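Heads up, one of the protein chains got dropped from this complex, but the rest are sitting where they should.
So, chain A:
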């Protein structure tokens, strides 16, 4: 993104550190990073590397031992934590819906604390249920235990969005959901983010989820070492070290195909004058999806933006700038 709003800093961490009492080492070693407004940042790393601790320091559910946390230009380490949290969406893996409250009541909790009137809150509840793909008439009055795991987390997301916070913190929100439903939720959440453009900090231990969702990915190693903080594409094509390389695992080149778009790749690939029927694609489609269609429809030529490119040139132009010193 190149517009000026997106480059404005939303979160700035300055040497943020956490040492739990009576433990021998820092759970989070001094960490500095900057997250831009409207950016979808994913923290990924092995279990126990401090992702949850870092996330919960941002809304002060955990107090940092040292360092500063700036949100929207304000050092929040000395503000009223309850007030702060009412303006930050928070979604956790176990969802944590209030079991004794209806779906509508659950979503209304933050607007209520912020003093919204009943009518505005009720309208917002319906709007949000629509937004997360739950029919308001059907789901408004239900209790959490009458929902599937996926539906509960949709309500969890709606609840976090209730007061339209600029910032959302999400701790493995789809981690407890079965793989098929998870895939759908991820797709829908991406589409939702296209519309609402929140700043999102999203924690996961699943590198595939990170690559799929993140504008930028922070890869943490054991002991909360920030190994690399970059776009999925940079991480796949230029892993910073052996840890990152082993963390993204095998087939980084293949994975890269789902991260780059045919538009940008076709620009680098040579044009072909070979005759034959071409498959046409939109520039913003990922290479992997387009290749899949070419293979199933048996086309060797791709036409994108008026340029005709051979499948093999498309492939090598996609992964050509990878640098793998290993």
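By definition in this document, contacts are C-beta pairs under 8 Å (C-beta built on N, C-alpha and C of every residue); 3 or more make two chains touch, one makes a residue touch a chain; residues count from 1.
Basically, contacts and distances are computed from a predicted model.
Chain not shown in the complex: UniProt lists it as "ABC transporter permease", one of "2-hydroxyacyl-CoA dehydratase", "Glycolate oxidase subunit GlcD", "ABC transporter permease" or "Putative ABC transport system ATP-binding protein". When the missing chain is restored to the complex, the residue among A:78, A:119, A:145 or A:195 that touches it is A:145.
Across A:86, A:184, A:205 or A:245, the residue that sits in touch with the chain not pictured is A:86. Touching the missing chain, out of A:99, A:137, A:179 or A:306, is residue A:99.
Residues 59, 61, 81-87, 90, 92, 94-102, 109-110, 113, 143-145, 156, 159-160, 169 of chain A touch the missing chain (whole complex, contact as defined above).
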